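Heads up, one of the protein chains got dropped from this complex, but the rest are sitting where they should.
So, chain A:
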Amino acid sequence: MKNALQTVLALLGEDYDSILQAWLETQKAEGVRRPDLFSDRESRRQLGDILRGLGEGISRSDLSEGIALDADSWTDLRATLDEVTQERVERGVSPSEMATFILAMKQPVFARLRERLAADPTRLIEEITQFSRVVDALAMHTNEHFIEARDQVIERQRAEMMELSTPVVQLWDRVLTIPLIGTLDSMRAQEVMENLLNAIVEHSAEVVIVDITGVRVVDTQVAQHLLRTAAAVRLMGAEAIISGISPKIAQTMVELGVDVGEVTTRPTIRAALAHAFRRVGFSIEKVENARG
């Protein structure tokens, strides 16, 4: 069976090193080589893997009916592409850079095809068209994987942020604090409550300070979340103090008709800590002649 890309295939076999080199050069010229993110060796390894996979794929597939990258013959190349894309996404390469990175393969191969098939223009056009389609398909596949990979990164970062934004900190024996920052929606409120209650068990805490200094808006819903958290903390046998209530928030809460009931509130985390110390039986003393 005659391969529609037999000249390309031959080139990939005989001219492998120089194609790789020329591909690198083209990437450099296009400004997508990113030497700041990838060393020369890494780049060469990535390109080498792709070229090998490409040769493998071409030799094993029948291109007369167009290119189907999801066919078995392309499995290795797909895996390589996915891997390379993953590496580049993680280091912050942009989508257009990623596409150009692949498309830069055309120029060196076209140049060599022109030389080799100078005597057979029909064949030349055929192979150029065919190869162009293959490379476009690769670029498209890369792009799709790129978006997938980026979605995963976003999802992971969201989860991390969620985790980071609800840290429970032990201030003293039996005293915990959870500084809330940003917006407190139902999902985060649930997360906050869970983390806090589990930390109470873990540290045998008797007082927990829920600090809302960093909470931008306190509306009825946020106030409800806070009060429910305080109620759950009380059920566990600990006391919740809501601190960081600014004068403005106090005004809003009264205007909204929020009744905090028996929940202890303090304007600052400092005042809350003082209250917590008294509750667990500690006192802070000023030391005369303190050094350092």
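Note that in this section contacts are C-beta pairs under 8 Å (C-beta built on N, C-alpha and C of every residue); 3 or more make two chains touch, one makes a residue touch a chain; residues count from 1.
To be clear about the criterion, contacts and distances are computed from a predicted model.
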| item | value |
| --- | --- |
| Identity of the absent chain, which is to be given by its UniProt protein name, from "Multidrug ABC transporter ATP-binding protein", "RsbT antagonist protein RsbS", "ABC-2 type transport system permease protein" or "4Fe-4S dicluster domain-containing protein" | "RsbT antagonist protein RsbS" |
| Selected from A:A238, A:V258 or A:A276 as touching the chain missing from the view | A:A238 |
| Sole residue of A:L197, A:V210, A:A223 or A:I249 that reaches the chain not shown, by the stated touch rule | A:L197 |
| Residues in chain A touching the chain absent from view | 193-194, 197-198, 200-201, 204-206, 228, 231-238 |
